[in-house]
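Take a look at this one; I'll ask things after.
One protein chain omitted, others in place.
Up next is chain A:
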Amino acid sequence: MEVFHHTFFAMGTRLNVVIPRLTNANGLLLADEIEKVVKSEENRLSCFMVDSDVSFINSNAIIKPVSVTDEMSEVLNLSQKFNTETSGAFDPALYFYTQATRDESYIDEQGSLGWKDVLWNPLEKQLFIKNPRTGLDYGGFGKGWALEKILKLLKKHKVDSAFISFGESSISVIGEHPLGKSWPLSITHPQSGALLELELNGQSVSVSGLKRSENNDNLKSHVIRSVDFTSIKDHNIVVVSTDSPMISEVLSTAITSANELQIKTIKMNFPKAKIYQCRQDMLEFERIN
C-alpha cells in the first residue's frame, strides 16, 4: 500500500503525519499546508518565542490591559471554560513555575497565582494580569489545539484515513485503519510496563505524566500541580480519549495534577471522556470513569 508520511519539528517536539493511500506528490502539498498551520499556531501560543501572542501578553498584560486577536480571544475563552469545568485543575497561567523559574521556593509567599489572577474580558477582548508572577503557558493545550486545526484541514481535503501523532503524547486519527475498522494503539507505562490497548476510530488520545530524559533512564514529569504549584513527581500516567484532541490534552494535563474533588468535577463535566491512569506500582491501567 502506498503510504505518505511526514515528520517535522514543531512546538518543541515532532509531529508525525501518516496518510495511507496518498501519493507522495499530493502528500507533500498537504504537508506544506500542515506545517504552515502548525507554525502559525506555535507563533501564537508558544511562550518560548519572543514574538508570539502569548509572549506579548506575558510581557505587557501585567502593566495594563492588552487587546488580543480574534484567534487568541478564542483560546482565552476556552481557557476560561476549561478552567471552570475542571474546577481549576486546568490552569494555563502557571508560566512563572513551568518555565520562568521552575523554583518552588516561592510557593508559600505566592500562594494565589495562576488563572485566578488573569482578568479576561471576552466582550472587550482585553486581558489584564494582576499578579506579576503570573503568565500564560499553553504547554498543556497547544498541541491539542493545533491538532484540531490539522484535522479540520485534512477533512477539508477529503482525507478519510490518517494517523497524526504530536510528540507521541497527543494522537488523533481520521476514519478507519485501511486494513481494519479502527486504529489499534498500545500504550506502555515506561516504568511498570503496564499496557493499555485502545481502538481508535475518529477519536483523539492524550497521554500525560512521564517522559524520559534524553540521556538516561531517569523519568521525570513536566506538569505543575495547580493546587499548590509543585511539580508532579509521582510516576503516574494519565490517558484520556475523546472526540477532540484539544479536550483530550486539556483533561489529561488537568487530571495529572488534580485533587480528588477536581477529578470528581471533571468526570461529571466530561461524561463521554474515557479516562485511564496507571501509577508506577500498578500492573495495569485502570479506567477511572
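Definition applied: a residue touches a chain if its C-beta (ideal position, glycine included) is under 8 Å from a C-beta of that chain, and two chains touch if they have at least 3 such contacts; residues count from 1.
We take it that contacts and distances are computed from a predicted model.
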Assuming one chain is omitted from the figure, identify its UniProt name from "Phosphonate C-P lyase system protein PhnH", "Putative dehydrogenase", "ABC transporter permease" or "Thiazole synthase". "Putative dehydrogenase"
Touching the hidden chain in the complete assembly: which of A:Met1, A:Ala25, A:Val50 or A:Leu123 does that? A:Met1
Can you list where chain A touches the absent chain? 1-3, 5, 7-9, 12-14, 16, 18, 20, 163, 165, 167-169, 171, 177-180, 183-190, 197, 207, 210-214, 222, 237
